[in-house]
Structure formats: structure tokens, C-alpha cells
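A single protein chain has been omitted from the complex, and every remaining protein chain is retained in its original position.
Then we have chain A:
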Amino acid sequence: MSPTEKRNLILAFESSCDETSVAVIEDGHRILSNIVATQIKSHQRFGGVVPEVASRHHIEEVTLCIKDALSEAQVGYDDLDAVAVTYGPGLVGALLIGVTAAKTVAFAHHLPLIPVNHMAGHIYAARYVEPIEFPAMALLVSGGHTELVYMPAENQFEIIGETRDDAAGEAYDKVGRVMGVNYPAGKTVDEWAHQGHDTFHFPRAMETDDNFDFSFSGLKSAFINTTHHADQIGETLDKHDLAASFQQAVVDVLAEKTLRALKDYPVHQLILAGGVAANLGLRERLDHDLEQVPGTRLVKAPLKLCGDNAAMIGAFAEVAYRHHVFADATLNADPSLEFDWVENPVK
């Protein structure tokens, strides 16, 4: 049988934060199963993810997720071509469970092991919408990351800009907390924003700077100062307007920097990915703005695959498989793994 006739099947693992997920992916772009066990309810008790608790939950879930993923996909170990796993970035104790389980499965069944960068996974979730065309750019926005990644070709990633302080998702959780919204706050703030108006005109950071970096700490402080001042004088602010003003500022900064980057790095596709990519305000804004960029199509990661999941890990793993990127049994978690910075910056 020629290699093109045989389907490639990868058992993918993801455990970098508070979801335990195992998926079976065919040829990098068909999801046969994608089991996600989320711990959000547990961490809501503490107002945010507690790493030690996250790690404990992953151990409770991981083998069940393997079983469910295989049975839902109706495949056995003999059908698999490889095992893939997120090895960073993320919480070290959480990553370790997925890495250990994946290594063990690969060892037990003599399967190759593919180490996957979690952020590459987020970007390649776009494969479930349409094939990625290079060169491409990704705007990655999540609870831990906000970065612009240039991809000159398959399996190549170069950071051209990133947040200097808070990630966008982090800022959402913080202002959410100020407004009494439980973690994770992104969805509620997004909903409120759609019911209000930008009346507070919070600062937009670094819009005039000559780089593609982001900053959200000034915005966050302005938000907190505004609500704090209102509390002191006994004034009640409209939460919908607060949310709308905050979201407008975030979206302005993200969109502005991204459009500027696209001028210097012309690409076929702009991929929007990461947990905050589920934000409707951001999706609508980029839909609108990208109409002014001829030759570049916006590819938004599917809503269901914006959060952490193993399907996205399998999507990239198939590329790594073809490029012979394999790890041995010493593979360890790398909590601060990141892409390299662009080698020859345009500016």
C-alpha cells in the first residue's frame, strides 16, 4: 500500500493547565475523538487554577480519557502511528502527568513519541477549518500568552511580538474579579461588553510604538482605579459599560498591532487562536478589519477548539511526524517552552 493510501492516526495528549484531554486524530485534520475533562468547577472554589490541585485531577482522569478516546474513535493501539503530547509551556506538575502517561503508552506499544509545543497546537487548530497556507501569521491570545507568530513555512514559528506584562486572558480574569465575575471571566465580560458602550475610554497601550509588542497592565490599572474611585464616592458604575470599555481597549490594541504586523509581513492567512480567540468582540473586529487587507484571509480557530484540547495537539503532531520530530523516553515537561524570536526582523 502506498503511504498516501494509509491513514495516519495519532493518539494525542494535553494536560498543560486545567483540562485533561486525549484525542485520536486522522491525517492531522479529522477528529475521530477528542475527550476533554475540565477541572474549571474545582478551581472556581479558589478563584483561579491551583497548580497542585490541577496535577492531582489530571491523574484521576488521564487513563479514562485514553480509554474513551480510543473507544469513541473505534481504534486500537495496533492502528496507531504515533503518540503525541504537550510538553510545554504550562504548569509543570500538570504537564508532567500528560508527558508521563504519553511516554508510558508509547513505550508499552512501541510507538514513536512526538513532543508538541502547546502554542503550536493552538495555532494548528486552524487546520480543522481549512489547510494552513504559508506564509501565515497567528495572533495567539490566551490566559497565559498574547503573541504574534510569523510562520514562513510548515513547522516554522517565529515570534514577532508578545505581551510585555499581562496576557490578554489574564487581564480579563483580573477585571472580571473586580466586577465580581467568577473565574474564568472571559465569556461573561464578553457578553456584558455586547450590552454596553465604550464610555470610559481606557488607555490603549503602545499603539504608537515601533514594534509589535502588547501591554495590558496600564489598561488593567486604569480599570481598577476607575472602579475603586467610584466605590469610594459611593457611585455605582454600569457593569456593561465597564466591560464594553475594557473590551474595546483590548480589541483595539490587538487589532491595531496585528494589522501593522500584516503590513510588514504579508501572509496568506491570519490565524486567530488561543482561549481568548473565542471572544466574540475580537472575532467580529478582526472579521471587519481583515476586509481591508487584500490577499490575507482570516482563519478563526473553531470556537470549540479555542480552549485547551488534545485535537489541536494532534493537528500539529501530524506535521511533526512528517518532519520526523520525535522524542525518546527521557522527554520531560518544559514549563517555559517558547518559540524563537524572528531571526531577521523587518524593522
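Definition applied: a contact is a pair of C-beta atoms (placed from the backbone, for glycine too) under 8 Å apart; a residue touches a chain by one contact, two chains touch by 3 or more; residues count from 1.
Following the convention adopted for this analysis, contacts and distances are computed from a predicted model.
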Absent chain [UniProt protein name; select from "Metal-dependent protease-like protein, molecular chaperone", "Peptidoglycan glycosyltransferase", "Ferrous iron transport protein A" or "Hydrogenase maturation factor"]: "Metal-dependent protease-like protein, molecular chaperone"
Residue, one of A:Leu96, A:Ile160, A:Leu219 or A:Val342, that touches the chain absent here: A:Leu96
Options A:Asn8, A:Ser42 or A:Thr226, residue touching the unrepresented chain: A:Ser42
Touch list for chain A against the chain that is not drawn: 20, 35-42, 45-46, 50, 52-53, 55-57, 59-64, 66-68, 77, 93, 96-97, 99-101, 103-105, 107-109, 328-333
